[in-house]
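And now, chain A:
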Amino acid sequence: MQSFNIVVYVFAAIIVASAALVAFSRNLVYSAFALLFTFFGVAGIYVMLSADFLAAVQLLIYVGGILVLIIFAVMLTHRISDVEISNQSLRPAQGALILIGIMAVLLGVIFKTQWSLEGQLEYQATTALIGDLLLKKYLLPFEIVSVLLLAALMGAAVIVRKEVRGEQSGGKS
Partner candidate 1 sequence: MRRYFLNIWEAISTIAKGMGVTLVHFTPARKSITIQYPDRTPVPVVETLPERSRGMLTFDPDVCDACSMCAMTCPIDCISIDRERVEGAKGFVLKRFDIDMAKCMYCGLCTEACPVKPKGLEHTREFEGATDRMEDLILEFIDEKKHRELVEKALKKAEKLKAAQNEE
Partner candidate 2 sequence: MRYFADWIIENLEFTRAIPSEYVYLIIMVVGGLLLLLFVVPMAGALTFVERRVAGKMQSRIGPNRVGPQGIFQFVADGVKLILKEDIIPTAADRRLFKLAPYIVFVGSFLTFAALPFSQKLIAADLNIGILYIFAVSSMVVVGIIMSGWASNNNLSLLGGMRSAAQIISYEVPQILSVLAVILLTGTLGMQGTIKAQGWAPQHWFLFHNPFAFIAFFVFFISAVAECNRIPFDIPEAESELVSGYNTEYSGFRFGLFFLAEFANVYVISAVAVTLFLGGWNTPFYLPTGIWGLLPSAVNLAGLITFLIKTFVLVFVCMWLRWTLPRLRVDQLMTVGWKYMVPIAFFNLVGTAVWMLVWGDKSIAALLGG
C-alpha cells in the first residue's frame, strides 16, 4: 500500500501546514482563510478512509457553512487587524508541565490503539449505510439533534427580531 501511504502523508502535510498557518499567523484573516485548506485536507483523509459521504458532507458543511461563518465574523469585526493579542501572564514552567502531560496521554493513546487498517480497506459506498444507521439504530440521537438545530434556528430568528422590534415601535409583524 505504498501509494496509499504517500497520499495520506501528503494530505496530512497539508493539514498540518495550514493548521500551523491558522495558529501562528499574525493576520487573523489569513488564519481564517487557511482553515479552508485544513478542511480540504481532512476531507481528503476521509476519502482515503473510504468515508465518501463524510468527505462530501465535510466540504459542504465545514467549507460552505462554518468557514463562511468564521470568515464573516472575522471580517465584520471592527478593526480586527489592530487587535494586539498579548497575554501578561507568561509562566513557562507550568505551561511546559501541562504540555508534557497532554502529549504523554495523546502519544500513549496513539501507540496503544489497534489501527485496524492493515490491508483491510475495502471501498464501499457508505451513504446507504449511514442513512440506515441514522434511522434505525441511532434514531433517538438523530431526532434530538434535529430538535437542537430547530431550537438554534428559532433562537437566531428571535434574537434578530427583537432588535428590529426595539427600534420600530409597533412595526409590522
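In picking the candidates, the idea was that all candidates are chains of the complex that A comes from, given by their letters.
Worth pointing out:
Keep in mind that, in the parts below, a contact is a pair of C-beta atoms (placed from the backbone, for glycine too) under 8 Å apart; a residue touches a chain by one contact, two chains touch by 3 or more; residues count from 1.
Note that the structure is predicted; figures quoted are calculated from it, not measured.
Although all of 1 or 2 belong to the complex, chain A touches just one of them, candidate 2.
Contact residues on chain A toward candidate 2 in their complex (touch as defined above): 3, 29-30, 33, 36, 52-53, 55-60, 63-65, 67-68, 71-72, 75, 125, 127.
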